[in-house]
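Can you read through this structure? Questions will come right after.
What you see is the complex with one protein chain gone and the rest in place.
Showing subunit A:
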């Protein structure tokens, strides 16, 4: 039986799944309910000087019939009095001594930081998370992402906190910055014990086409908000990786961003996270999703033979390379399983219009054919194919040669001139531009028009 418990920078938790600082951790009621449901920890909704929120606070991005593949909010930190929050933290800790309760904090002056850190510790918080990430509302007041974007300010505040902190301190980073490792380094220099990332990404999720206003709409108007949910996972994963790989950072990472199931969590962990935090998924589906997350993680660990979470942390990192370190001799091409193909021809049109004209159609069948010589192995067709495992990318090189861009650069064997013989596409076949004219017009005409356009019996004449 794998052990899901973690010790994150000194914060112990029965499993790596924490609720992120957000509406699901707004009150003791919710946090107790979450712990009862199986969550390992909770980062309390950010404490500070209570705020005033607007009504109409969230916006969503739907994809076709899928709701909330992206989510954004214009909410601020907790609007509840500090003492209420602290009393409830205490109550939760009493009831759940083994679970992790982390106080998320955001204030301005050194004195305020000292006061709130002490108060949180007195209430029994197992750790502190400094919110340097909120990209709207608070940053305009010189807090949140305004701090996260200024490594020097960030370091100073961390130093203030460390002056009085007796529990582990996590710095939560904003992704609204070009190089995430800069604030991560500053956190380290300031003495923080860990980092967590990402906070939300500045965004406008949509515009109301009738009211001419961005979502969410507050009395006919709106503002930029913070983006999160499944859509941000790829950005989060990359930033987690950047921090995990940076030799100067070397801090435990709590991965946040687009985690909705055990797979998402494992991905974060394999790229260096040792705890994970969840917000949108809990807001969308409720606390019950934890059951699937823990059971999936446990099953995966069993299958892979991982005893502890720590066994998995960063396991994918050695394989995340710089582009110039990749093997230029590795070669795959697409292969279509005719038995599985349903003849939608999406692969054909994708490669034909969006890639390398390496798929052809043949008379009498709807199953397309890969033109091996033209296939550059880009994967596009296999990505658009709606049938599982129908287009596979097959290895064509024999694996005996390994040469990277780096090595070629050192060897002086890279293209350096506009007409260089060594260019990758130098002898790659492309059709004549004019061959495109009228090509398959009868197939791409609107349905009705096809009736009145006889199918051409000979290929269209190319105009000179």
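The definition used in the following text is that contacts are C-beta pairs under 8 Å (C-beta built on N, C-alpha and C of every residue); 3 or more make two chains touch, one makes a residue touch a chain; residues count from 1.
Here is the rule we use: contacts and distances are computed from a predicted model.
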| item | value |
| --- | --- |
| Name per UniProt, for the chain absent here [options: "Hydrogenase", "1,2-phenylacetyl-CoA epoxidase subunit B", "ABC transporter ATP-binding protein" or "FAD-dependent oxidoreductase"] | "FAD-dependent oxidoreductase" |
| Touching residue (missing chain; options A:64, A:94 or A:322) | A:64 |
| Residue, one of A:178, A:416 or A:451, that touches the chain absent here | A:451 |
| Absent-chain interface as seen on subunit A, which is shown | 64-66, 341-346, 348-349, 366, 386-387, 440, 443-444, 446-448, 450-452 |
